[in-house]
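Only a single protein chain was left out; the remaining protein chains are all shown in position.
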Amino acid sequence: MKALVYHGPGKKAWEDVPPPQIRCPTDAIVRIDTTTICGTDLHILKGDVPAVTPGRVLGHEGVGVVTEVGSAVTSFRVGDNVLISCIKSCGRCKFCKQSLQAHCLGGEGAAGIGWVFGHLIDGTQAEFVRVPYADTSLYKVTDGVTNQQAVMLSDILPTGFEIGVQYGQTKPGDVVAVIGSGPIGLSVMMTAALYGAAKIIALDLDMNRIEQAHKFGATDAVHAADADWKAKVMALTDGFGVDVAVEAVGVPSTFEMATQIVRPGGHVANVGVHGKPVPLRLQDLWIQNITISMGLVNTNTTPMLLKLVAEGKLDVDKFASHHFKLGDMLAAYETFGRAAETKALKVIIER
Amino acid sequence: MKALVYHGPGKKAWEDVPPPQIRCPTDAIVRIDTTTICGTDLHILKGDVPAVTPGRVLGHEGVGVVTEVGSAVTSFRVGDNVLISCIKSCGRCKFCKQSLQAHCLGGEGAAGIGWVFGHLIDGTQAEFVRVPYADTSLYKVTDGVTNQQAVMLSDILPTGFEIGVQYGQTKPGDVVAVIGSGPIGLSVMMTAALYGAAKIIALDLDMNRIEQAHKFGATDAVHAADADWKAKVMALTDGFGVDVAVEAVGVPSTFEMATQIVRPGGHVANVGVHGKPVPLRLQDLWIQNITISMGLVNTNTTPMLLKLVAEGKLDVDKFASHHFKLGDMLAAYETFGRAAETKALKVIIER
Amino acid sequence: MKALVYHGPGKKAWEDVPPPQIRCPTDAIVRIDTTTICGTDLHILKGDVPAVTPGRVLGHEGVGVVTEVGSAVTSFRVGDNVLISCIKSCGRCKFCKQSLQAHCLGGEGAAGIGWVFGHLIDGTQAEFVRVPYADTSLYKVTDGVTNQQAVMLSDILPTGFEIGVQYGQTKPGDVVAVIGSGPIGLSVMMTAALYGAAKIIALDLDMNRIEQAHKFGATDAVHAADADWKAKVMALTDGFGVDVAVEAVGVPSTFEMATQIVRPGGHVANVGVHGKPVPLRLQDLWIQNITISMGLVNTNTTPMLLKLVAEGKLDVDKFASHHFKLGDMLAAYETFGRAAETKALKVIIER
Partner (left out) sequence: MKALVYHGPGKKAWEDVPPPQIRCPTDAIVRIDTTTICGTDLHILKGDVPAVTPGRVLGHEGVGVVTEVGSAVTSFRVGDNVLISCIKSCGRCKFCKQSLQAHCLGGEGAAGIGWVFGHLIDGTQAEFVRVPYADTSLYKVTDGVTNQQAVMLSDILPTGFEIGVQYGQTKPGDVVAVIGSGPIGLSVMMTAALYGAAKIIALDLDMNRIEQAHKFGATDAVHAADADWKAKVMALTDGFGVDVAVEAVGVPSTFEMATQIVRPGGHVANVGVHGKPVPLRLQDLWIQNITISMGLVNTNTTPMLLKLVAEGKLDVDKFASHHFKLGDMLAAYETFGRAAETKALKVIIER
């Protein structure tokens, strides 16, 4: 079959590889009908994620049809249309039982990490993929939900909702600031309404992206490059700061921004993937009664988000900015890699 | 009346000052029968808290008898034996209504800060003290509770319980590590049992203090100076780390220790008062699904803690290491200031 | 001044009474600019609430301008435009401190009950009203919020939200059934979106009211008189029942309906005021892992709801079905009393 294979920093190819096979009775094989590219894939290609070794098929988002199941799989049958969660979950380890699937101890790729596709085992940017622990890592695509909609729930929607909105303890009436308007930041904005946010403030350096944020639920926007950005945010609150400040970039300066605008008793929810330490101003913050949260998505809200998509309560099609065929995988990467120019959000890649 | 007056860095005196008077209808005057000294008072005397200006009577912990009430006070009468909370609460501002009394906006001393005694208004190391918002800042001392017991609830017990145990989201079966075995750290250990902690690990550089920790509920102790301190802590867990890591010192190295031993999904509860930034290893921690909390005590658990003391469930007398008369205030400071030698925990100062 | 006075079962008059005066330093006098009538007022007039004695001025909802404040009132000044909460809160008793203002122990009318206006003390269907504990029972009407909007927050919106939506533990993705489409039931429907309900099913015997429910957020409607009403509700779920079943009528049969449609692990939230016991089928329900909640509103979400109205997130004007002048109070009662014919929801009565 064809797959997008990583060949070391800066090198990738759409090439023939052996098709995946069932290895454990809990495995399933899925034919990929729809996949997409994540910013993390670009990081891998730069060589930033050393755990990914040459020869690895990339991709951790996908929707498709089950073509084979292991002997212990009871929830899915050949022919089922399924959403592949970016997190594998064994359903039986102590972390899965505590709904902390991000740290699943099930021994696929590596114990203690739920994210394995396109990382520690072959991923979804391929014609077929092997899915371990199928019973607890796949979700049937509900009638009335399209593949394009479903693929947004492999990673970005649950990540924005769980790590941004829920970890940020968003509650009705809250003012939520989201720093960074990429797909993940926009996912936070779209799902903050699920807990009744009164205001959603988008902050970004790129004015184009901020404008776009309004389509995803932002009620207000502040240009992060303005000298008085902080005063502008504060003016949108009662003067004490925002209830929830979500960091969705992954660099020290944006994390610092979040800690500057959070009110006493408020929450900083870090969603960004960071590459270096950030200085934490504990001398000012210790007295502020704030929490700082962070984490990898557990995807345990995926069935709920699917239900909301089916009910027409989440218009996730807005994320789909470009469409490609599987065979045009390299062109899709090209477009996604130049997002600032192409204004790509999620590139939909279909069989 | 006599009071302990701050006269600038390094200078204090037990001297005559005018007795306090009712200023607002919500005030009460309390005759101090029992007070004590907090580590914060020593910081003030070093000049570390510039908001404290010369002439200020120090002290924010105390128990005594009401001698006068303002016209709007309805919950207390002259003669009531009361516990003075270290946090004044107006009971009517948005923060008080949200049980965030630490940030009470009531205009005494300064809006937005609940801690005013011995800081922004005259404090409790005196023969009498004026208590603003008496209805919501005082608590009747329950029958069967002594003044010595009650004074532990002015600050240290609620601080340890709220900011350590509750903000740390301690739950039954948890392994809790407490870094620092001073009065606040010991308060965390004593109250962690209220949420059913399975193990309480005391970490400190001072072996004497660690030994003492066992009397306050620690089930295990690790010498923080040991090269393999981290391995020793991990060996007391299932290998993944502690559920709750409480920082009760206030320096970067102990905060860093807390982040090294917390398990995926666990909580770092900062109780220490910090004077400088700490580096936060977000490059490692972003994926760990942890929370970091911090804050000033709200003292909204004080009535509950009083009830537990009355029921004999919290043996707070253990904190009382030395006893003085009010007139011996300077000797009390001397003993408390050399705690490493005198092994002072809380010095009880009585009328 | 003029006021609507209760003169025993079936008797009322709009007549002259002495204007209210400040009695306690914590009181305020408010000139009523907007008030309304509640179904409870009709119950009182039938003689169903014996605690209401002849001579009482009725009404517990109102908005107006402060004309006088007691000496201890610090949050409000003469001239402030304020919303009067149907619940008085002293802000200092154990129940108020636990955010259980419905059971406020402050001694006005009766200790242990927050609802006093038009019940145990004179109410808001008058030209002026005395408001006890003004600092903690009034809310400034935010700029941009009209009196008509604000008066919906005296009782019905917080009641629907707190006792229906919050006590029902509504969460994103839930299916919520609301039995009864009167003003309170409609308030539940309008505010269920604040916790991201996926579906809101209106049930009622009156098809007109059900139709109306769609304007207030209902996504589906079931005629409660249909023989297969239960099957119709179940068909709108995954077959296991609704997550939250809200009873908003107050009779045994509707309570029983709620217990029949709730799923395992779900919640029955009773909002209705009941006059007799209901049989609880514990022989079937004990194994269902459900909760049943009930209660009088605390109104501690009022400031939050005001914020959402100001942000345009809650279109509460929809409740205003008829308008009257204060002097036409009896006509307003007449219209509201025949709601089935007049289709009255809330009658707005203005100065």
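Read from first to last, the chains carry the letters A, B and C; within each, the first residue is number 1.
As a convention for this text, a residue touches a chain if its C-beta (ideal position, glycine included) is under 8 Å from a C-beta of that chain, and two chains touch if they have at least 3 such contacts.
Predicted model, so just to flag it, every value in this text is computed and none were measured.
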Please identify which residue in A:97, A:215, A:323 or A:338 touches the non-displayed chain.
A:97
Which of C:1, C:100, C:120 or C:234 contacts the chain that the document leaves out
C:100
Could you please point out the chain A residues that touch the chain left off the display?
25-26, 70-72, 74-75, 90-94, 96-97, 99, 106-107, 135-136, 300, 303
Where chain B meets the chain that is not shown, the residues are 172-173, 193-196, 198-199, 219, 301, 304-305, 307-308, 311, 313
Positions on chain C contacted by the hidden chain, ascending
94-95, 98, 100, 102-103, 112, 167, 238, 250, 255, 264-265, 270, 272-283, 285-296, 298
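To be clear about the criterion, only the chains that are shown with their structure count from here on.
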Given that chain A and chain B are copies and touch, would you call their interface same or different according to whether over half of its residue numbers are shared?
same
So which bits of chain C are touching at least two other chains?
none
